[in-house]
Structure formats: structure tokens, C-alpha cells
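Note that one protein chain of the assembly has been removed; the remaining protein chains are unaltered in position.
Let's turn to chain A:
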């Protein structure tokens, strides 16, 4: 085969490979999605984070406004301290509440923020005080059974 033909095929091959990488990055991965270039970090303590992972989305009204940056265990309070990186474009009031939710039945866990009415907004290093932990299915079932047993005891 001629050298120019080989060069053409190899050029096409490299372009196809790079194109595939671009498709993976933009269409499959989240590179084309939220790009949190300028962000501010806030922390929130939860008594149970369930299966929350680093880089899980932080959503407000269903829109991704940040990502979970770090998860640590606070040995003093025996709680999980989660650091959230929020996009600087989205200010949240000081009395914002954070809850750990699950998307769908088998979906990933994320943090949902609900802004309050305070005029002072969260700044770098602030702490979200109102938090709601992840729902633990075993606790729910336990509570349900306990209530059921209490109801039947009262009827007797």
C-alpha cells in the first residue's frame, strides 16, 4: 500500500479514536454538564449518610448546584461531616436545610438543599445547621412493626 494511503487511514483512525473519547466525555460522562469552576465550600453534619459518596450531586429544586467534596467522621460528635462544594452562581440563605435523598428505588444518593428565608447567605467555610439524615430502611421497618404492636395492644 502507498505511503499516502497509509497516512490517510492512520489519520482517520486517530480522529475516530479521539472522536470516541470526546463522545464518552460529553455524551456519556458529565463533562458537558455542570462545571463548577468557581465554588465555595460549606459543611453539614449528618447522623447517618447511608450510601452517600464523594462527588455525589448536590441538588436544589432538582437542579445540580454542586458536588460532595469530602466525607469525614467527626469523632467528637460521632457524626459524619460532609463538605459540599457549591457553585458560586447559586447563593443559599444561612438557614438552608440539607437532606440526603435517593433518586429512584435503586438510584444513587444525593444531597437536596432547600433554601430558607434568611437574608444572610452561606459563605466559604459556613455550616448548614438544619440537616436530615438518610432514611435507613431497617429503622423504618422497626418503627412500623413497633407501632403495629402498640396498636394491637391498645385494642385489647
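Rule of thumb we're sticking to: a contact is a pair of C-beta atoms (placed from the backbone, for glycine too) under 8 Å apart; a residue touches a chain by one contact, two chains touch by 3 or more; residues count from 1.
In this text, contacts and distances are computed from a predicted model.
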item: Omitted chain (choose from "histidine kinase", "Ferric reductase like protein", "Hydrogenase assembly protein HypC" or "Intermembrane phospholipid transport system permease protein MlaE") - UniProt protein name; value: "Intermembrane phospholipid transport system permease protein MlaE"
item: Selected residue (touches chain absent from view) among A:10, A:63, A:130 or A:149; value: A:10
item: Chain A residues touching the omitted chain (full complex); value: 1, 3, 6-7, 9-10, 12-14, 16-18, 20-21, 23-25, 27-33, 53, 55, 57, 64, 103-108
